[in-house]
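Excluded from the complex is one protein chain; the other protein chains are retained at their positions.
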Amino acid sequence: MNKLTGKIVALETSPHMSMVDVDVDGDVFCSIVLETPASAAYLKQGQPVTLLFKEAEVSIGKNLSGLISLRNRFKGTVKQLEKSPILTKVFLEYKKGQVVSIISTRSAQKLALAPGDEVEWLVKTNEVSLLNEV
Amino acid sequence: MINLRLKRQMQTSRGPEWIDLDLSMASGGFVSLFGKSGAGKTTVLRMLAGLIPPQEGRIEVDGDVWFDSGRKINKPIQQRKVGFVFQDNCLFPHMTVRENLAYACLPGHHDGIQEWIGLMGLSGLEGRKPHQLSGGQKQRAALARALVGRPRMLLLDEPFSNLDRQARLELQDEIMRVYRKTRITMVLVSHDLWETFRMSEMIFVIDRGRITKNGSPDEVFVNNDLSGKFQFTGEVLDICKEGVVNILTLGIGHQITKVVAGDEEISDLKVGSMVIVAAKAFNPLLFKI
Partner (left out) sequence: MNYDWQPLLLTFQLALIVTLILLVIGIPIAYWIAFSNNRFKYVFETLVSMPLVLPPTVIGFYLLIAFSPQYAMGHFLESALGLKVVFTFTGLVIASVLFSLPFMVNPIKAGFQNFPTALIEASYCLGKGSWETLWRVILPNIKPALLTGVVMAFAHTIGEFGVVLMIGGNIPGRTQLASIAIYNEVEALNYQTAGVYALVLVVVSFIVLFLFYYLNRRVLRIF
């Protein structure tokens, strides 16, 4: 599970859902949750939160061009690769910490991923959970 | 309403400690006293039953005072009319299942026996002595015996702890069925998070003789700070490493499911650990059945 800590900077709500913008060291992440400030008090500007998302939800792109619907799209550096027949675990250096991605070994080969590669990593807004930092 | 105010010294592995608590519960509810062994929960249950007296305090059940140290009231256990199911089944070894149930009945009021034998799935076993029964059958017989005399509440002292997984689930279902049918007040003492969570309506967490937390199972056990809406409590049944990930087999309710997890996610888990399984509400696929 990937964990990043940040602060809520903006909120957009509808009756049962919220789109939450979270600032992590200058990058803005988006998360959609089935809560609103009325049902969950921690949904407020300035609130410190932890972003949680599973490794397998993190996609990796190299030399991306064109438009893409994914809003969470950040730069990182491949630090290390751990391969198994089906899946490959990619350790990325991101900001001061690390983000781990699990992608198929086939994709890793297609992208010719190697340590030191500059890549972009992506995660869908609906895959990002928020954990209230008390 | 059941109101307890209890004070009593108990001997623990850490030396003498005081049970000192004050709790209220609704009659007709399913309440659990949850905590580690040695926390004092069994002692509380025994004081409620009248097996041991508090050194100080008051026990009141639906306006009826069972114990009051100030007014020197201590209603004998025989008059409290509580059903008690012990950790080790306490069937009388020289009596058959039927005789055990008959012992609990007043003379001439044996009509409920056959019904309870049937309800507890003991038909055909009524002529057996306890040593001829399996662990699960013994506990079901003990449950039937506790209920056949129509008690006003049923006290369960770790009734599942000596049973295997299958027998445990069956007995839990049996108790829930009885509870829904009779709406008799149930007080369960347990150190098992899973069964407590599954069965109770109200939980008192007891630690070192004091109540540290109370509320509904969700309020007590579920981490409400997590935004995931798709959330269950389960038990880890198996952990299996597969390449760069781990496959966890989880028991959730009566279902067995598998979940993929990373190394650091499972670093403090082992078979038997309780976990909250949460996912974003967007992910589950639904199929009509």
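Note that the chains take the letters A and B in the order they are written out, and that residue 1 is the start of every chain.
Here, contacts are C-beta pairs under 8 Å (C-beta built on N, C-alpha and C of every residue); 3 or more make two chains touch, one makes a residue touch a chain.
It should be emphasised that the depicted structure is a prediction, and the values quoted were computed from it without experimental measurement.
Colleague: For the chain omitted from this view, which of the shown chains does it touch?
Modeller: For the complete complex, the undisplayed chain touches B.
Colleague: Can you work out which residue in B:M10, B:L23, B:L51 or B:M176 touches the chain that's missing from view?
Modeller: For the chain that is not drawn, the touching residue is B:L51.
Colleague: In the whole complex, not just what's shown, which of B:L21, B:V44, B:A104 or B:I203 touches the removed chain?
Modeller: Answer from the full complex: B:A104 touches the omitted chain.
Colleague: Residues on chain B that touch the omitted chain in the whole complex?
Modeller: These residues of chain B touch the chain that is not shown: 49, 51, 77-79, 81-84, 86, 88, 90, 92-94, 103-104, 106, 129, 145-146, 149.
By definition in this document, only the chains that are shown with their structure count from here on.
Colleague: Mind checking the centre-to-centre distance between chain A and chain B? Centres are C-alpha means, answer in whole Å.
Modeller: Averaging C-alpha atoms per chain gives centres 42 Å apart.
Colleague: For chain A, which residues are in contact with chain B within the complex?
Modeller: Chain A reaches chain B through residues 1, 31-35, 40, 42, 54-56, 82-89, 100, 102, 126-132, 134.
Colleague: Where on chain B does chain A make contact in their complex?
Modeller: 225-229, 242-245, 260-262, 264-265, 278, 280-283
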